[in-house]
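Omission of a single protein chain aside, the complex is shown with its protein chains in their original locations.
And then subunit A:
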Amino acid sequence: MQQYDMIIIGGGITGCAIARELSKYRLKVALCEASADVAAGTTKANGGLIHAGDDPVPGTLKALLNSKGCLMYPVLSEKLGFRFQKKGSMVVGFDEKDLAVLKKLLERGRLNGAPDLELIGGDRIFDLEPETNRKAKYALYTPHTGMVDPFEVAIAFCENAVANGVRLYLSSPVTAIRRAEGGGFLVTIPKGEIAGRYVLNCAGVHADDVARLAGADEFTIRARHGDLLVMDKNCGIRDVMTLYPVPKPESKGVVLMNSVSGNILVGSTAVMMEKDDVASYRDGIEELISSANRLIEKLDTRKVIRTFAGNRAVVVGNNNDFYIRPSQKVEGLFHIAGIQSPGVASSPAIAAYAVQMLKAYGVPMVEKDDFIDTRTPPVDFSTLTAEEQDELIHKNPAYGRIVCRCECVTEGEIVDALRRNPRPTTVDAVKRRTRAGMGRCQGGFCQQKVLGIMARELGLSPTEISLGGADSQIVYSKLKEGC
């Protein structure tokens, strides 16, 4: 049986960030993820906003970790080679009532220590973002708001963790957790049992279920569902600053933002729903469209290329705060739960905080001297100059073969992705690493090509490759045998 010091349950951005942080120490760490890929739950259904920390209620864990996390991103982006763009944001107000709310937000932001906040009005709004609805009168401007691609960040954390010795178990839902004789835990995954001294519960919307498996029935999670939509890069508007509406008591409202890949994203709605319901809803999509048009009137919402949805984990009775603490009932079990918005922005700080928590608990933590601090990012052909592209193709002709024409992804990049560790095994996992299939045709032209390359590289038949794991195979069988 494999023995670990730490077993992390849940490979979302939180679990991956923690795995990387723990890999700095002389510890044997396992990361168990139920899906076929990391970042496949709440993390992938996220807009990628890096909030500056102005929004959370002062004094909460969220307020502390959001401001810290946001400031950690620029350095992490350099080290781990993921895209981070400081776009700035405005909360847009239209009348005196909105102004009163904006003033309160400003005060709250200053209390949280968010730097350089500014209450602005009139033409300054349109100087900063010319596309803003012309009826806007006031805005709270936050220059430090950033954007990332949330799965790119989680994958970067995970790859770096794996490079530093973390063992990743994919397609490994935890079905039982029991006490081991002599302390620690035995955790059951499909491969069998693995043993760990400590268990870190990062299981997102299912963190309460995992806690119960371990005998710690101490909190309940509800899911707050959010619909999002993605616009075509050629929707007539490009490179906008992040725009928020004035928040309502129940939600921060629908945000309009520009992804690091150049698509406008609109999201997300906030409706309590069943945990596993990540379907998109008609009324949610309609709300997104009307909200987006309030922020930017001329946004052509016929140019939507994709809608998606995800669930944020809300711990009941926890005032919408993160729930990060040792279990009160089970020794050696830690909950990193209730990581709702701004979870992506906070994740690096959450990981650092989790380490502090373990140290405070008395877990022996000795730093490694051979920790690899950086990660070489994969080639992104589409962002290179023509000269660089030419040179790359001369070195390897596979970069001269376009697979995804919408996003300009080459066969070389798909093969690169398939040779990284951890290795993606589903079409969606390849999409999240390379953007193949993320463009306006949504894989209509390239899915079959990706499937062919994957089959070749992984030594499988295309009938064995799925979209996203489980029964999501793309083609069932050969139509006619013998050809």
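Everything below uses one rule, namely that a contact is a pair of C-beta atoms (placed from the backbone, for glycine too) under 8 Å apart; a residue touches a chain by one contact, two chains touch by 3 or more; residues count from 1.
Heads up, the rule we're going with is that contacts and distances are computed from a predicted model.
A.B. asks: For the chain omitted from this view, which of "Ferredoxin--NADP reductase", "STAS domain-containing protein", "Autoinducer 2 import system permease protein LsrD" or "ABC transporter ATP-binding protein" is its UniProt protein name?
C.D. replies: "Ferredoxin--NADP reductase"
A.B. asks: Pick out which of A:A279, A:V316, A:I372 or A:L460 touches the chain that's been left out of the picture.
C.D. replies: Of the listed residues, the one touching the omitted chain is A:A279.
A.B. asks: Which residue, A:K135, A:H394 or A:R456, contacts the hidden chain when the whole complex is considered?
C.D. replies: The one listed residue touching the chain not shown is A:H394.
A.B. asks: Given the full complex, what residues of subunit A touch the hidden partner chain?
C.D. replies: 229-230, 234, 278-282, 284-285, 302, 304-308, 386-387, 389-390, 393-394, 397, 400-402, 405-406, 408, 440-445, 447-448, 452, 462-463, 466-480, 483
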